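Structure below; questions to follow.
The complex appears here minus one protein chain, its other protein chains still in place.
Each chain carries a letter (A and B) given by its place in the written order, and its residues are counted from 1.
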Amino acid sequence: MKRFVIKEFLHIFRDIRSMVILFGMPLVQVLLFGYAITNEVKDVHVSVVDPSHDQVTTAIQQRLFASGYFLQGEVLYSQGEIEESFRKGRNKMVVVFDDNFAQKLERREIPSIQLIADASDPNTANLLVNYANGIIAGYNQSMAVSAGGPVIVPEIRMMYNPALKGVFMFVPGIITILLMLVSAMMTSISIAREKELGTMEVLLVSPLKPLHIIAGKVMPYVLLSFINAISILILSHFVFGVPVNGSLALLLAESMLFIVLALSLGIFISTVSNNQQTAMMLSMFALMLPTILLSGFIFPVENMPVVLQWLSAVMPPRWFILIIKSIMLKGTGLAYFWKETIILIVMTLVFILASVKKFKIRLA
Amino acid sequence: MNNAETAIEAKDMVKRFGSFIANDHLTFSVYKGEIFGFLGANGAGKTTAIRILCGLSKPTSGEIRVAGFNVFTETEKIKKHIGYMSQRFSLYEDLTVFENFRFYGGIYGMSRSAIREKTSEMLGKLGITELRNTIIASLPLGIRQKLAFSVAIMHTPEIVFLDEPTGGVDPITRRQFWTMIYEAAASGITVFVTTHYMDEAEYCNRVSIMVDGRIEALDTPAKLKARYEAASMNDVFIKLARNTIEK
Partner (left out) sequence: MSEYAINCIGLNKRYGKTQALDNLSFSVKQGEIFGFIGPDGAGKTTLFRILTTLLLADSGTASVAGFDVVRDYKALRKILGYMPGKFSLYQDLTVEENLTFFAGIFKANIKENYYLIKDIYDQIAPFARRRAGKLSGGMKQKLALSCALIHKPVVLVLDEPTTGVDAVSRREFWEMLIRLKKEGITIIVATPYMDEAILCDRVALIQHGKILVTGTPSFITGAYPWKLFRVRSNNTLNLISQLKKHPDIHSADMFGEYVHAGTEHGKLNTEAIHAFLEASGTVMTEVSEIPAGIEDCFIDLMRKENE
């Protein structure tokens, strides 16, 4: 027994890879979860529609923006502008004040105040609304007690996901994770397997060009991943009622772009790993974890420290999740996320170029 | 040699996998201190038989004793009294020479001091005392093979099983290796060699040749060559295998 334990320790200490996993992973995990993965929300952009612009609305606004949760967003004037700003993803919540707010209060009428939240991320929306509610309640208390005035009760509207269904948030994330998993991991493993088994040696000695080998390996996975994406969409639409408010064709096209991106990433991983085990590990740690933790799928990017936000910016899933959320939930078109699309296209080109270049025409 | 003590005694050893008979009534004895070659083509049933003899798998029927122990009921005792070496696996490449010795010695319950003593004795015999703390991966194949054999017999087992021990080594190393095997046999360790390389068979005291689950021949290499009018064990084997296929 004892000998066995000693032997196992020696194996681990002499293998740099297991050492890194053993000691590096917990550090990374703790730091990530400690910093990035906070469920609380702060510094979120909130816009305001304030036709009254009197001392009461100003006071409420001051309380809101002094709380530390919210950052002052745009000043909007119409319903159209509100929707536009949501579509563009400029803010997560809009506070709409009634007109003649102070006057109505004086007349003992109850002016309306509306909190409109972007519920494509239902958790965040819920938190924001609760914070705002709390702040307004605080204002009520201080004012009502001193002046004996009426109590202001905010009216709440959840945009894009009125029932606050969690599935609305998870479906885009899961599509992203699955496409990443199937496309990148499967291709990298299948190429690494050919190296491991020695069949790559025979392929290299044949007249096939590197591009042929890569394309041949990738084609089936493009198709399989695409079928995968479609089946997730069908399932989430008909079983969970997730809408596709935007263009279905655009959604599929963007998915295809992401699949190709993931596949080229997979090929890139396979060019730097010599066996299935390495390919698997690299895919897991370089793709899976960041996709889940840093893409904004579960944990909002806005709340991460700047360093992690930068890191998040180079994660393809981050941009893809933004795009599919926009199409499915907000129903917007290319005009609203052409930047994200271009980012994905550039990333794809970079990885394809890098892997064709790195793909060796010889061994070692 | 007929009256000599036996190290392995197999009578009507049968192993079935469903309708497939891997070992079809094998009957043979291996004498103490003998070098016994166990030959056969790929898929003839050698591996199945070895597994049974090492106590790793139970035969379907038969009466089999290894080192005096019953393979049906006393496999733990069998494992304590045998050693095993294969060409594919035997030493941990990322451990040093001594760490390998320490590990295998530990498995067989050898004391710390016994392990240390045995290691220096065996390294001394090989003339590589200075390699004690070298990582296995950095040693040439020939030395690794000799070390693997030393490790397999460091607990002085009654029988050592060698699975294709010298495939691919250079002719000088191979002879040094066989010298070690002869010395082990002379010290009383029974050596059971499985291989399908017929030139290894020439070094054995007696060989059995398996074809399709049965032992088709069992004798000394010289007598087998005479009986089949063959120049080498390779020719003996080919004649035997072809005869059986034609049958």
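What we mean here is this: a residue touches a chain if its C-beta (ideal position, glycine included) is under 8 Å from a C-beta of that chain, and two chains touch if they have at least 3 such contacts.
All values reported here derive from a predicted model rather than from experimental measurement.
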In the full complex, displayed partners of the excluded chain: A, B
Considering the complete complex, of B:Asp12, B:Glu93 or B:Glu202, the missing chain is touched by B:Glu202
Candidates B:Glu5, B:Glu117 or B:Asp170 - the one touching the absent chain: B:Asp170
Residue among B:Phe38, B:Phe161 or B:Trp178 that touches the chain left out of view: B:Trp178
On subunit B, the omitted chain is touched by residues 40-44, 140-142, 167-173, 175, 178-179, 182-183, 186, 196-199, 201-203, 220-222, 232-234, 237-238, 241-242
Hey, which subunit A residues sit against the chain that's not shown? 197-199, 201-208, 361-364
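Everything that follows uses one rule, which is that only the chains that are shown with their structure count from here on.
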Subunit A to subunit B: how many Å between their CA centres? 60
For the complex, give me every residue of subunit A touching subunit B. 2-4, 6-7, 10-11, 14-15
Spell out the residues on subunit B that touch subunit A in their complex, using ranges where they run on. 92, 94-95, 99, 102-103, 105-107, 135
